[in-house]
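All protein chains but one are shown in place.
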Amino acid sequence: MNAEASASNKQKREKREKPSLWKTISIVFDSRVATVGVVMVSFWLVIAGVSLFWTPYDPNSSDFIQNLSPNATNWLGTDHMGRDLLSRLMQGTQVILLKTRLPGGDHSIPGGVAIWGVLGSLILGAILGLNAGYRRGWTDQIIMQVLDALIAFPQIVLYLVVIAALGQGDLVVILAITITGAPGVARLARSLALDIQTRDYIRAAETRAESVWFIMFREILPNARGPLLVDAMLRVGYAIFMIGTLGFLGIGLPPPDPDWGSMVNEARKYIFVNQLAVIWPALSIATLVIGLNLFADGLREELMRYQK
Amino acid sequence: MAEPTRRKSEDIPVLDIENLAVAYKVRGGEVEAVQNITLDIKKGESHGIVGESGCGKSTCAWAIINFLGANGYVKRGSIKFQGKNLVGKKGEELRRLRGDQIAMVYQDPMQSLNPSMLLGDQLKEVLTVHQGMSNSQAEKDCIRMLEKVQMPDAANVMRRFPHQISGGQQQRVVIAMALLNNPALLLMDEPTTALDVTVEAAVLDLIADLRKEFNTAIMYITHDLGVVARVSTKVGVMYAGEMVERATVEELFKSPQHPYTQGLMRCVPKLGTDRSSSILYPIPGRVPPPDGRPAGCVFWPRCDYVRKRCREERPKLRSIAGTETWVRCHFSEDIDMGSWEPPEDLVVPGTVPKKEVDETILEVKGLKKYYRVRGNSLKDVFGMGEKQYVKAVEHASFKVPRGKTLGIVGESGCGKSTLVKTIIGLEHATDGEARFLGFDITNSISARDRKLIQELQMVFQNPDSTMNPSYTVGQQIARPLKRFNVMPKEKITDEVLRLLRSMRLGEKYYDRLPRQLSGGEKQRVGIARALASHPDLILCDEPVSALDVSVQAAIINLLLEIQEEFGTTLIFISHDLSVTRFFSEYVCVMYLGQIMELGPAEEIYAPPYHPYTEALLSAVPIPDPTAKQKRVRLQGVVPSAIAPPSGCRLNTRCPRREMLPDPDICLTDPPWREVHPGHHIYCHIPLDELRKIDPVVSIKEVNHAG
Amino acid sequence: MIRFLVRSVVSTIVTILLVSIGLFLLIEVGSGDISVKILGVFATPEQRASYRAQLGLDAPVWQRYLDWLIGNDWWAKSRMTYPLITLKNTKTKETEWWADVGGQATRWKMEKGELKRLLRQEDGFSKAVPAVSDWIKGENSEYFFWGVDNRNNAVKFVKGAGEEVWVLTKAGLRKQGDGPRKYIPLRKGLIRGDAGMSWQYNRPVSVVLKPRIRNTLILAGVAFVVVMPLALFFGILAGINEGKPLDRIVSITSLGATATPEFVTGIFLIMIFGIWLKVLPAVTLFTSSDAIFKNPTMLILPVLTLTAVELGYVARMTRASMVEVMDSAYIRTAIVKGMPYWRVVFRHAIRNALMAPITIIMLHVNWLIGGVVVVEVIFGYPGLGKFIFDSAIFGDFSAIEAAAMVTVLIAIITRLIGDLAYTLLNPRVRYA
Partner (left out) sequence: MEIIKKKERKDPHPYIPELKDQFLKGKVTRREFLRNSTLLGLSAAAAYAFVSPFSATKAMAAAMPQRGGTWTCGMPLQLIDHPARLSWSEGANVVRQVAEYLSDTGPDNVTRPALCEKWLASEDLKTWDLHLRKGVKFNNGQIMTADDVIFTMNEWLNKDVGSSMLGLLSYWGGPQNIEKVDDYHIRLHLEAGNIGVPEHLWHYPGAILPRTFEGDFIKQPIGTGAFTLEEFAEGERCVLKARKDYWRKGADGKPLPYLDKIVYVALDKDAAMAAMQSGQIDSVYHPRPSDYLALKDNPKVNITSVASSYSYLVRMRVDLPPWNDNRVRTALKMCQDRGKTLQLAGYGLGALAIDAHMSPAHPAYCEKPIPKYDPKGARKLLEEYAKEKGLKLPLKVKLATKNDEAEPEIAQALKQTALAGGFDIKLDITEPGGYWDRWTEVDLGITAWTHRSIAVMVLPLAYTKEAIGAWNETRWYDDEFTALLNKAQKTLDVEKRRVLMCDMEDIMQERGPLAISYWVKIFDISSKKMHGIKVHPTSFHSFTYDMWKES
């Protein structure tokens, strides 16, 4: 009741100020860690954006001598087929972040595989989690049981099973990310809903006899938004990681567009001749994942500050 | 229950704080959470520190044991413990003092005990570490100490985990732990705030007894004027990080010097006063944040006597000639509390009694609410065990006349919240009748007609959770208007603004988010939201208990005003007997799901009492050190609601059971004894016997404000 | 506590059932017509139908699921004239189905319309003898016989009506006469250790899988034993030094390690230690099935690779939990009680700090197994992960079903252990 006890070392002056969007962002920049994260993520976003319109050379065309070291023409060198590594690295961002190729055609939709996959798991997970957390009782038990079953699959095994069953393709990878991500999101959403549904404003909504879906999506969800967002950001990192791993195993996103994982896979043959062709995409995956992690950490701190 | 101050002038003070300032580093600078604190505590003294939340009370305590976290430090001043300066003490030296010479008791016992360690281990290590005592010796000492704090079955408690004992018992363990090394100084930070009133009373008794026995110096931090009046010899009043007044407890309550202290006194209802006889005057404005304190006197923006000097010069803590009182005010001698007039812009509800209406708006008869629970046995896992129920409400019957207020009091777990939830339809009744405006309301809300739903609204306890943090004030008040089609869409905004105005919130609040509001403001919005659909009955679930006293008064006034204006009927749940008494025409006392006593407010608070009512009244902390209160205490702990005692549920703890020739009769259902029409007591003890009992409280002087 | 455990066990069983159903449906239904995958898109419908019948795929899904899970010998038995027995082929360790005709293990085949018994000889091979007397007269005066063929199917032969069946050979589909009318591919079911035939290896999945499981358990087990104490140590170390340089170093290193995919770590560990420095075996070389026992140093690089990724994650979890605990009121109590710092950390903090991660750590075994797939591929380690990978690539459904079930089982069992550990650590659950 009296919150004074906790005020010992966390006097918060922001508490009563009006937090504008800019302020929220600027506070992220106050944290050095989060700033590094934001810079890393934005770096790749910018690269991805640029790659849509321009890459130094055609990423898929073998115009150079194979396995060149970095030089004035090819800043990062060339790969085993004489393709410019920088161009390929740049284009490698697209499939992950910017576009999803639809099966059977040349059409693609905006939003990368990692993004759609995480969005999918977010939507599925939120629906399941909110229902479990708000309705509780049997609904909760059944949903949690199903989620337990899904969680029991080691992620990569689930990917392999899905791919074995449905074959390769952007949409399959999205589906796999969705299925593997949903239980985690649902658990989070459930725990948030369990917490939020104890709040008085939920009682207030109930005394207005609001519908269950209104309460779940209009009253609970907006307040679970923050942690879910942070979680989603981490998930994008995992997804990229996983796409990389699948690419490495040769079962990820189909060619010809390069993605970082399959770049590693192709370059692996030549690892004893040309280490850089492995190092660049690996470094890219690592920096993007680290960036997302740091950004998420910063954002979480920020949200916690406001939630208290 | 305050002790007369025993002075031992030959002693140097156990604790002597001078001009203390504590600062926290925050982003972009630092904030002085506490400034200019000066106090001393002598052996055997109990020094109360009272103030509203955020005024820096706890920081003082943490500063003494140098536990200010990574970003806090003592910026100025000295803290002397038995003559030695504590400031800057570190490492081993500090560690030896902590827990040995200086011990501390905190607000939430459950949080402050290690959940995965045996209580015995947690107790024993205080002795083994500080005194190098052997384990078996420590065990014996600990058991002895537990017995001293009146812990039942002390030896057994040693082998238990914190979650296995009740909250009151946990607090006893924490106190025992603090006393094990016979410390010279005991810091108590809101040790009873989380406890129920009867448990609180027992713990306060214990503290008083122990102080006498061990002659310890105690620093007692609380926000509750009643508690401070009961336990302290001296009191310091804190406001916005400063100590504004320091005096003996009698002086302070008799003639408060600082305008803030005076204001506080006017905010609190005294036990026994009601709205027809007294008015609560809230202090306008709000406590400034640590980094937003005004220049000059910290209190001037809220002070009724503000002058130019107040705005410019920070007053010093100075002694009032001829008294032991110190006050931080330039003009305290000029201020006469008796001649205080409320400021003109302060609107207080009229005190005129309303005309009697006989229409019953809500009638409840034999209402029952059971919750199914799962047992712990193997059978239960497979659903084959015996069905078990929490009997949350049992045979509740009462009527509420239109336009009146029914107060429901009782300790936590007594079923008052369940009762209200059942009425509003968040739960459906297990059995019994409930009629609202003649319509059956035993079903749950989804089965009710929307018109009926609209007529029953609720105000909630916790200001921090009453509003959805994601929506603006305007959106949240507008929602019921839309939901119930109270008015055409285009008029909704106007109506919301009108409601805001009538809640004394400006139109500028329309677009604010909850996190930009103070607790009291949030509560106002919550009331506006409940009012929006023009309900006939508003259920108030402890609407003021989480608020600071100055804000509490304002909200109470607001509710009274509304009732006056709209003729709304109120059901008012509270654990605070003074507030309930002040607020309600009718009071219903509940214990463990049963209604123990029901009747007009003034009759409940006077004999004949139900034994439980008597115990409650005797436990209420009264903000008046001169008030005499009988000591009637309940024994043991509250039994489980799954298997409540049969008959009168109080029978396991009843302090008056011996009055019956055959106490076993209590195992049968007691009769409803009618004292007067409308006043019933649920007890086996004949009314005549009960009438013989003296009043619990006797207040000598009439309150200044009253 | 008993209640908690019983609930866990019940929930575990339900989970396993759900997983098995989901897995089966996903693989067998989600993948569409398996015969297309095996026979290729150009096979004729007739060929497909014949092939599907041989695999028992013409049965309804629920029946196939039950066959898969609990076997079908128990109901196939009722149709047979002679009792079914299983014999183990000592050479291949495969289980073979035979019928017991008066102590003689027997199978049947049709040759030019004539029913023949194949009598099992001492050396494991069989001798054909005519078996005209085995025919049974059916309702519509048709002679039939339910026997076992030499592909472990219970089959129904019909006299004078040898079916034309398409048999898959390495050179493609071949048409054969004298086929049976009905097939029941005999199996004991997953729960009795029979996971069906692997198409990739043309051997029972269980035979191929067993040594793989053992290998993986060793790899994952060693990794677990290495990772967990280290991770907990570093996590706790960072947690109690929150914000200090040590914390920063541990946090940043573990984040970096976690964010670097296994395949990168693995490749570079091989390059550095295996090839450039030549101090450790670069890959795990199973020149015999017990090679890792003979040369345990082979495990170092794979374990190190797994460690790099897993260590960071668990350390971060532990750190967060430790920070939270160190910030809690009861730690404050302990400090204010004047307890020495290390006593506060060891007696008061660690146990509580481990409670939250322990369940997560156990859930993390899932991740470990995920990492194992990649590590096994990189290091050529013949374990479960590589097996799943190969099976998935090959489209070897029985194999992937069984292997995935094994991983799920491992995951669920470790979760159960995690629950148990949590119960033991947390008195609130233990004494609930």
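Order of writing sets the labels: A, B and C. Residues in every chain begin at 1.
The criterion applied here is as follows: a residue touches a chain if its C-beta (ideal position, glycine included) is under 8 Å from a C-beta of that chain, and two chains touch if they have at least 3 such contacts.
Every value quoted in this text rests on a predicted model; they were computed, and no experiment measured them.
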Chains in view that touch the one left out, judged over the entire complex: A, C
Residue touching the undisplayed chain, where the options are C:Gly56, C:Gly147, C:Gly312 or C:Pro382: C:Pro382
Touch criterion as defined above, residue of C:Val6, C:Leu119, C:Val283 or C:Ile413 at the omitted chain: C:Val283
Given C:Asp67, C:Asp194, C:Asp390 or C:Asp419, the one touching the chain that is not displayed: C:Asp390
On chain A, residues whose C-beta touches the chain left out of the figure: 60-62, 66, 80-82, 250-251, 254-256, 266, 268-273
Residues belonging to chain C that touch the chain removed from view: 37-38, 40-42, 89, 91-92, 124-125, 169-172, 174, 176, 200-203, 208, 211, 270-271, 274-275, 278, 281-283, 285-289, 377-380, 382, 387, 390, 393-395
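Please note the rule applied: only the chains that are shown with their structure count from here on.
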Chain contact topology (line, ring, star, complete or other): complete
Per-chain Cα centre nearest the global Cα centre, belonging to chain: A
Between chain A and chain B, centroid-to-centroid distance (C-alpha), Å: 46
For chain B, residues contacting two or more additional chains: 67, 70, 106, 108
Contacts with two or more other chains, residues of chain C listed in rising order: 329
Partner chain A, residues of chain B touching it in the complex: 24, 26-27, 31, 33, 53-54, 57-59, 62, 67-72, 106-108, 189-190, 193-194, 223, 289-291, 424-426, 445-446, 448, 450, 453, 456-458, 460-462, 465-471, 476, 479-480, 483-484, 515-516, 526, 529-530, 533, 545-546
Residues on chain B engaged by chain C in the complex (per definition of touch): 65, 67, 70, 95-100, 103-104, 106, 108, 111-117, 121, 125-126, 129-130, 161, 163-164, 174, 177, 376-378, 380-381
Chain B partner contacts - residues on chain A that touch it in the complex: 1-5, 7-13, 15-16, 18-19, 30, 198-201, 203-204, 206-210, 219, 222-223, 225, 306
